[in-house]
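All protein chains but one are shown at their positions in the complex.
Note that the chains are named A and B in the order they appear, and that numbering of residues resets to 1 at the start of each chain.
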Amino acid sequence: MKASFFLDKVRKGKPLVHHLTNWVTIYDCANIVKVFGAAPVMAHATEEVTEMTSLSSALVLNIGTLTTDFIEAMKLAVKSANKKNIPVVLDVCGAGATAFRDKKVFELLEAGKIDVIKGNASEVARIAGLDVATKGVDSTDVNQDLTEIARQLAEKRNCVVVITGAVDIVADKQKVFKIKNGHAMMANVVGTGCMAASVIGTFAAISDDLAEGISAGLCCYEIAAECAAEKASGPGTFKEKLFDCIFTLNSDIVDERQKILAIFANS
Amino acid sequence: MKASFFLDKVRKGKPLVHHLTNWVTIYDCANIVKVFGAAPVMAHATEEVTEMTSLSSALVLNIGTLTTDFIEAMKLAVKSANKKNIPVVLDVCGAGATAFRDKKVFELLEAGKIDVIKGNASEVARIAGLDVATKGVDSTDVNQDLTEIARQLAEKRNCVVVITGAVDIVADKQKVFKIKNGHAMMANVVGTGCMAASVIGTFAAISDDLAEGISAGLCCYEIAAECAAEKASGPGTFKEKLFDCIFTLNSDIVDERQKILAIFANS
Partner (left out) sequence: MKASFFLDKVRKGKPLVHHLTNWVTIYDCANIVKVFGAAPVMAHATEEVTEMTSLSSALVLNIGTLTTDFIEAMKLAVKSANKKNIPVVLDVCGAGATAFRDKKVFELLEAGKIDVIKGNASEVARIAGLDVATKGVDSTDVNQDLTEIARQLAEKRNCVVVITGAVDIVADKQKVFKIKNGHAMMANVVGTGCMAASVIGTFAAISDDLAEGISAGLCCYEIAAECAAEKASGPGTFKEKLFDCIFTLNSDIVDERQKILAIFANS
């Protein structure tokens, strides 16, 4: 599988990606879609979400700064996405932090078909119903467990599960991809996690096999991060150069740097 | 007409520009006003918009992430602006995308005097009541038509109409300005359109002839974009350098680069 193939498809297809996301990184989420050559749209009024989603090729939900009203708008958007049969990505941002947040995440998971659940190790563990301390789950020692957690949740929820981290895990019922690209600087700036969800939505929009397309998207994003880190003098300039490097990313760089490990269930 | 004259006036007058805008690019809208040497203020509580607008020298409205409540606050702000006789700029962001958006835009247009309607070709065509496919309107082939659309809408609504694009069109009932400055990179980054509305508001605040002042403002903004593009390595660094270049813009650069074509009705 070549990530550059999917990058090309995004740039040619220019999918419209509808977001209902948090107010902290909303600009970054829109801009990352744009610099990948696709088209972001942000709209959350209950009176228009149904129609806006119906015009789009993917839906990205992020509960970072959730409110009850906002979650209701998300539910309408999910129904509309399901009707049009476009992929729905749910970033379970901050799951586990408060009882309200947990309650609302599960309401969303029951509101319709969620195609991709995305979070860091502790957030996804929470959704999987595990009673693991965050610290333990995040450590590399339980790396094997993370793959298993992702796989089981993918099976249980009949969806793709993405656990982001130093190594990203993308699992569906049949296979697991591990993306080993990226750079430590990503953890030093606000927004890289939220942007990952937008990248997932953008690549899901143009992919027949979601897990494959999503892995390609994360790989491209993180290769750009590697290039940006080489040119940056800290997290501020890193983020701007990340946008530059995505915009100027070409197949040669992606092919050369791609580090995706694919594991198939019956291999 | 010299755009640099208006730039100087903005820097000396430091007008306060009240915004009710979208949550995606709200920072950029505030910052562009600031780096031009003027003063932005963002406030949308219905309990204070009337008073905040009454303290300001221009009002900028952008419906990007509209809700019913937010539009109600905008209506109060329009009434306050009309009472104080300061210019009101309406960015019809996303007009035509959903029925709700169209309904709310027309409610705003009826809520009081809107002095400037601003959008891209398809958005303005929608407001003008035309049944043109977006693709067609955006193409350069119908450039002549765009001027006519702007002119007729300006006459119908008794306001200035701004259509942004590779060439910007600024029309009132008597005249049309075409601003040929700018750079293709502007289309690769989220926020350049929204910032244009803030620039329009800032220059409208200090101009006797709105169409003239607005044209000067867009010209300055786009000359800075030309300078920024020369120094940037992609859309991320471009936006930061755009702020730098506006801040350091001087009369010599503006006079040298200005490309404004003026067409008068009876010429």
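In the analysis below, contacts are C-beta pairs under 8 Å (C-beta built on N, C-alpha and C of every residue); 3 or more make two chains touch, one makes a residue touch a chain.
A quick note: this is a predicted structure, and the numbers were derived from the prediction, not measured.
S.K.: For the chain not shown, which residue from B:5, B:27 or B:106 touches it across the whole complex?
M.R.: B:27
S.K.: Tell me which of B:63, B:176, B:189 or B:242 is the one touching the absent chain.
M.R.: Of the candidates B:63, B:176, B:189 or B:242, B:242 is in touch with the missing chain.
S.K.: Based on the whole complex, identify which of A:25, A:80 or A:164 touches the chain you can't see.
M.R.: Only one of A:25, A:80 or A:164 touches the chain omitted from view, namely A:25.
S.K.: Extract the touching residues of chain A with respect to the undisplayed chain.
M.R.: 22-25, 27-28, 64-68, 94, 97-101, 188-191, 232-237, 239-240
S.K.: Using the document's contact rule, name the residues of chain B that touch the chain not shown here.
M.R.: On the chain B side, contact with the omitted chain comes from 23, 26-27, 30-31, 34-35, 40-45, 47-48, 51-52, 55, 239-248.
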